[in-house]
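What you see is the complex with one protein chain gone and the rest in place.
Which chain is which? They are A and B, in the order written, and residues in each are numbered from 1.
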Amino acid sequence: MKFVDEYRDQAKAEDLAQAIARIATKPWSIMEVCGGQTHSIVKYGIDELLPEHITLLHGPGCPVCVTPLELIDKALLIAARPEVIFCSFGDMLRVPGSGGDLFSVKAKGADVRIVYSPLEALKIARDNPRQEVVFFAVGFETTAPANAMAVFQAHAQKLPNFSVLVSHVLVPPAIAAILSAPDNRTQGFLAAGHVCTVMGFEEYLPLAQTFHVPIVVTGFEPVDILQGILMCVEQLEQGRAEVENQYARSVQRKGNRPAQELMSKVFRVVARKWRGVGEIPNSGFGLRDAFAAYDAETRFGVTGYHVDEDSECIAGQVLRGVKKPQECPAFGTRCTPERPLGATMVSSEGACAAYYQYRRHEQTSLAAGRRS
Amino acid sequence: MCLAVPGKILDVNGSETTRTGTVSFGGVSKEACLAFVPEAKVGDYVLVHAGFAISVVDEAEAAQTLEYFRQMGELRELEGKP
Partner (left out) sequence: MAPTKSTDKPEASFPVGCPVPITNQDFVTLAHGGGGRMMHNLIDRIVIPAFGNQPLESRHDGAVMRIDKGRLAFTTDSYVVHPLFFPGGDIGTLAVTGTVNDLAMCGARPLCLSAGLILEEGLPMATLERVVASMALTAKAAKVDIVTGDTKVVDRGKGDGLFVNTAGIGIIEHDLAIAPTSVRPGDAILLSGDVGRHGVAIMAVREGLQFETTLETDCAPLAEPVLALLGAGIEVHCLRDLTRGGLATTLIEIAESSRLHLGVSERDITIEEDVCGACEILGLDPLYLANEGRFVAFVPPAQADRALQVLRLHSVSATAVRIGAVSESPAALVTLHSRIGTKRILDMHSGEQLPRIC
């Protein structure tokens, strides 16, 4: 596939890995913010190619993982209602709430449907005028334009039976929260390439300056990630703290203006709670008053609900890069993809799930290798 | 946030917020909303996420990146590295 295969090329990957090894004279810790990048790093074994003293930390770039527990519970409550057709991206189906997930609610008879695009949920609403269709609007800034358009079109078409359960989160406040924490270990960032495709990268300039960290906007294929790491290490070695763009084939400085315009018509910035991290001010999107009629929480009367996280789950520390999944006492034993304690084990982007799928045998195989 | 895939626009319909197009991804095609890429035309490659094109692939930039890699590869050969 064009614009994909070229960035999965072994020779290029090796060239970049060797370039990194050549210039890295000191140990550095770099965080990738986006779950899709985590997925790629673990799937392609990119850290295998890096010199030992470069550490990759996995950040909170999985909107599925950071959706607060009470919002999952609200989704379950709404989905269980007989008049509701609950539509969601596949990612959310297995995220555990306080008692079950969307899959188990479906098993009990709820009408829960996976869609690829929020516009498909709109179509379901048009095709089922006697049912209430609710769409789980989760995501970072990348998905916000799509979700905004769904609400905008519902309003234009005067669709009475469509609403959205909003859980949008923003990346720059999360980066600020990570860098401000006293136990922060991150020295450089790979910013999320598709978030920046929508938003541009100007809002990262003050972050780079204030906290003196290099930020490289990076793509998702192994060659992209390696090039992003190379650019970040170069900056660290040279003591620079600038915003650079590795993903120039997709990202422009100012981002996608039509998308941003529609987003600001439909959404406003609000405080949002991040599962495992806590509330971060100005870190999410909520519907503007003009579109408040499409808010599912209000429509179904599930506002003002509070729930506590499982105490054993250390997802918050994993999301901030402070701990690795294997350092959790429950990892692989009391917490597995089949019985997850927290969202980082459920979503395929979550650091814990990624490690479980690709890495948990490493200790076994290393030990076996030494014995044979 | 994350999964956006480059595909080639095969046709375009509608206008403004209802502008859509058939986009081909290695032989499989799906309709995508093109409202956010008003400049995109048939033959362009766009990055599609959740049924929406969020950018037009800048082929010149892509070519530049690949050229950079090519030069890196050549340099390594000249330096006699494996």
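Annotations for the structure displayed:
Criterion: a residue touches a chain if its C-beta (ideal position, glycine included) is under 8 Å from a C-beta of that chain, and two chains touch if they have at least 3 such contacts.
Not measured: the values here are computed from a predicted model.
Judged over the whole assembly, touch between the missing chain and the shown ones holds for A, B. Here one chain is not drawn; of A:20, A:33 or A:64, the residue touching it is A:64. Subunit A meets the missing chain through residues 1, 4, 8-10, 13-14, 35-36, 42-46, 48-49, 62-64, 87, 89-91, 93-94, 113-116, 120, 124, 139, 143, 222, 336-338, 347-349, 356-362, 364-365, 368-369, 372. Take subunit B: the residues that touch the chain left off the picture are 1-3, 5, 7, 22, 24-30, 48-50.
We adopt the following convention: only the chains that are shown with their structure count from here on.
Annotation: 22 Å between the Cα-based centres of subunit A and subunit B. On the side of subunit B, the complex with subunit A involves touching residues 1-6, 8, 17, 25-26, 30, 33, 35-38, 45, 47, 49-52, 54-55, 57-59, 61-62, 64-66, 69, 72-73, 76, 81. Here subunit A touches subunit B in the complex through residues 1-4, 6, 9, 11-12, 15-16, 18-19, 34-37, 39, 61, 63, 89, 116-120, 139-143, 145-146, 149, 152-153, 156, 192, 194-195, 197-198, 220, 223, 227, 248-252, 256, 258-259, 262, 349, going by the rule given at the top.
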